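Comments concern the structure below.
Only one protein chain is missing from this complex, and each of the others stays in its spot.
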Amino acid sequence: MTRAGGFFLAVGALTLPLWLQSPYHVHVAIMAGIFGVLAMSLNLLLGYTGQLSLGHAAFFGIGAYTSALLTLKLDWSFWPALAAAMALAGAAGLFIGRLALKLRGAYFVLVTISFAGVVSLVSVNWIELTNGPLGLPGVPAPELGPWSLRTKTAYYYLVLAAVALSYVVCRRLVRSRIGRALVALRENEPLAESVGVDATHYLVLATVVSAAMAGLGGSLYAHYTRFVSPEVFLFTYTVTMVIMVVAGGKGTLAGPLVGAVLFTALPEALRAAASWQWQMLAYGLLLILLVFFLPRGIVPRLAAAFPGRR
Amino acid sequence: MAELLQHLLNGLVLGGTYALLGIGLTLIFGLMNVVNFAHGEFYTLGAYVSFAALALAGIDFFAALLVAIVAGAALGWLCEVTLLRPLRNESIDTTMLVMIGVWIAMQNAELLGWGGVAKSIPHPFPTAPLVFGPVAIAPVRLFALVLAAGLIAASWLTIQKTKLGRAMRATFQDRDTAALMGVGIGRIHAATFAFGSGLAAAAGALLGPIFLVYPSMGDLASLKAFSVVILGGLGNLPGATLGGLLLGIAEELGAGYISSGYRDAVGFVIIILVLLFRPSGLLARQERIA
Partner (left out) sequence: MGNRSIVLLALVLVALAALAVPGESQSPIKIGVIEPLSGPVAASGNYVRMGAEIARDWLNAKGGIGGRKVDLLIEDNKSDPKEAASAAEKLIVRDKVPAIMGAWGSSMTLAAMPKLEEYGVPMVVETSSAASITKRGNPWIFRISPPSEMEALGLEQYVDKLGVKRVDFLAVNTDWGRGSITAFGDMLKKKGAAVGVAEYMEQSATDMNAQLTKIKATGGDTLFLTTAVEQITLVMKQAQEQRLTRKVVTTGGSSSPTQLIKQAGAAAEGSYHIVFFMPWFPDAMPDGKLAKAFVDEWAKRGHPFEGLTEGFRGHDGIATIAEAIRVAGKDDPKAVREALWNVSLMGVNGPIKFEKDGPAGKESGQSKPSIFVVQIRDGKVALPDFLAKK
C-alpha cells in the first residue's frame, strides 16, 4: 500500500499540468504548492515544537521582499536571490528564536505578532527601500540556464520541486534525533530537560528552519505573482497558514499539504459556486463545521479510520 | 507642555478602551485558555446592536448600551455552549481554529446584513469640546472614559467579591476540586465567556458613537486586546487595565513625538521590551488567576 500509494501520488503530481483543464487550474495548483511550503514551515513550529507563531507572515514577507529587491534593483539572478531570501528569513527566525528564548506559550505568540507588526510597518514606511504601499511591480521570472521559467507549466514544476524538497527536509528532521527531542519538549519540557535535552538549542533550530522554509515560499510567491507589496504581511496570510496546518492535521507530515490544497482550492471553488456576497460567509461556516467534525484535523482522522503502518 | 498634556489625555481615553477590551479577553484567554480571535467581533456586534437600538428602534442611549451588553453576553454564552463545550478536551489550537471560523463568519454576516457603508451612531451629548485649561476633550469621550472605568471597577468587584466570581476563580485554579465542591463547571465556563463577550460588546457600544461602525472595526481591536492581555499577565484584571492604559498612552506619545507612520510600531516595541524584562507580564504573580 505504502509504495503503491506514494508512486501514484508522485505520478499524479508530475503529470498534473497535462490533465488539468486550463491554465487557471494550474494557477490554483501553483498557489496550493506555495502555500503547502508555507504550511509545512509553520507546522514545524506549531505541530512539532508546540509553539504557535502568529507572525509567520513576517518570514514569508521577508523572503518575498528580499528576493524581489535583489533581482529588481541589484540584477541578481533568481537562484542566489532565492538563497539570500531563505538566509535572511532564517536569520529573522534566529533573532526571534533567541528573543523568545525565555518565553513560551502566549508570550511567544505575542512576540511573533509584534515582530510581524513591526516588519509590516517598516515595509510600508521605509519608502526608499521597499517603495512603500506602491509595492514592487515587475519582479522578473526565474531562469534555469537558457530557459526562462515564465510559463505556468514550468513554474509549476519549480514549485513542485520546492514542495518535495520541503517535505523531505521536514521528514528527515522529524524522524531524526532532533525531531524526537522536539516532540519530547512539546510533550513534557521539564522532563525532557532533565534527561539533557537542551530546550533553547532545539527550539531556536526549529525556528530557523521554519523561517527559512517560509522564506522559500515567499521567494516563490514573489517571482510567480511578479508583484510584492506590504500586503504580504497581512495577518490574513498567517491566519490562512494556521487554518491549513490545524485543519489539515498539525504534527503530521501530510496534514499541512492536505490543508494547503484544500484551503487554496476552497476559496476558488466558492468563487465559482457562490456569488460574492456569500463566499466568505460560507468559508467561515465551512471552517467551523470542519473543526467541529474533525477537531484533530483531516489527516489524523483519516489515519485513524484506515489503520496502516504505525 | 500643552501638547504633552493633550497627548496624555488622548492616550488616557484610548487606553481606557483598550483596557475594557483587555479585561474581557483576559478572562477568556487567560482563564479559559481559548485563543478567541472572535473577541473583536463581539466588540463590533455591540456597536451594531447599539446602532440598531438607537437609530432604528429609537430607544434611549443608556438603554441601548444595556441591550448591546446583553446581546454580546447572550451570543457569547451561545458560542461557548454550542462550539466550545464539545471541543473542551481538544487542544488549544482546535478551539483557536473554531474561533477563527466564528470570526470570519460573524464579520461577513455583518457585511451581508448591514453592508460595507460605515454607520454613525447618534448620541445625546453636545459636540462642543469641554476645555480644561490647555487641553480639550469631547463630552462623549469623557462619558466613555467614565463608563469604561465604571465597568472595569464593576468587573473587578464581581470577580473578587461575588459568589460567581469566587466560583470562576476556583474553577480555573483547580477544576476538579471545584467540581467536587459543587461548582457547575459547565455553567461557569459559559458564564465566563458571556462575561468577557459582554464587556467587549460594551466597549463597542461606547466607542461606536465616537468613531464609526463598520464590519471590519473589530480586527484591530482583537489585536490590541491580545497585546494588552499578555502585557498585563494572563488572567490578571488589574494587569490588563494597567496594560491597556500604558499601551494607549505609549501609542499616543509615539505618534506625537516619533512618527505617526510608525505609531503602532511603538506599541509593538514596548510589548517586546516588557516581555523581555518581565516575561510573565507587568503585574504577574505566580498563579494565573485574577
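Letters A and B name the chains as they come in the text, with residue numbers starting at 1 for each one.
Here is the rule we use: a residue touches a chain if its C-beta (ideal position, glycine included) is under 8 Å from a C-beta of that chain, and two chains touch if they have at least 3 such contacts.
As the structure is a prediction and not an experimental result, all values here were calculated from the model.
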Worksheet, complete the sentence: Which of B:V146, B:M181, B:L220 or B:L273 touches the missing chain? It is B:L220
Practice prompt. Decide which residue listed in B:E41, B:D93 or B:D264 touches the omitted chain of the complex.
Written response: B:D264
Item to complete: Would you mind spotting which of B:L111, B:A149, B:V183 or B:L276 touches the chain that isn't drawn?
Response: B:L111
Item to complete: May I ask you to list the residues on subunit B that touch the chain which is not drawn?
Response: 3, 6-7, 10, 14, 108, 111, 115-118, 120, 127, 129, 136-138, 141, 211-212, 214-217, 219-220, 252-256, 260-261, 263-264
Discussion item. I need the residue numbers on subunit A that touch the omitted chain, in ascending order.
Written reply: 1-6, 8-9, 12, 20-25, 27-29, 31, 124-125, 127, 132-135, 137-138, 225-227, 229, 231, 234, 236, 252-254, 257-258, 261-262, 265-266, 268-269, 271-273, 275-277, 279-280, 298-299, 302-303, 306, 308-309
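Keep this in mind: only the chains that are shown with their structure count from here on.
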Worksheet item: subunit A to subunit B: how many Å between their CA centres?
Response: 31
Fill in: subunit B to subunit A touching residues, read off their complex
29, 37, 83, 86-87, 90-91, 93-94, 96-98, 100-109, 111-112, 219, 223, 226-227, 229-231, 234, 259, 261-262, 264-265, 268-269, 271-272, 275-276, 279-280
Practice prompt. Flag every residue of subunit A that touches subunit B in the complex, lowest number first.
Written response: 46, 52, 99, 102-103, 106-107, 109-111, 113-115, 117-118, 121-122, 124-125, 235, 239, 242-243, 246-247, 250, 277-278, 280-281, 283-288, 290-292, 295-296
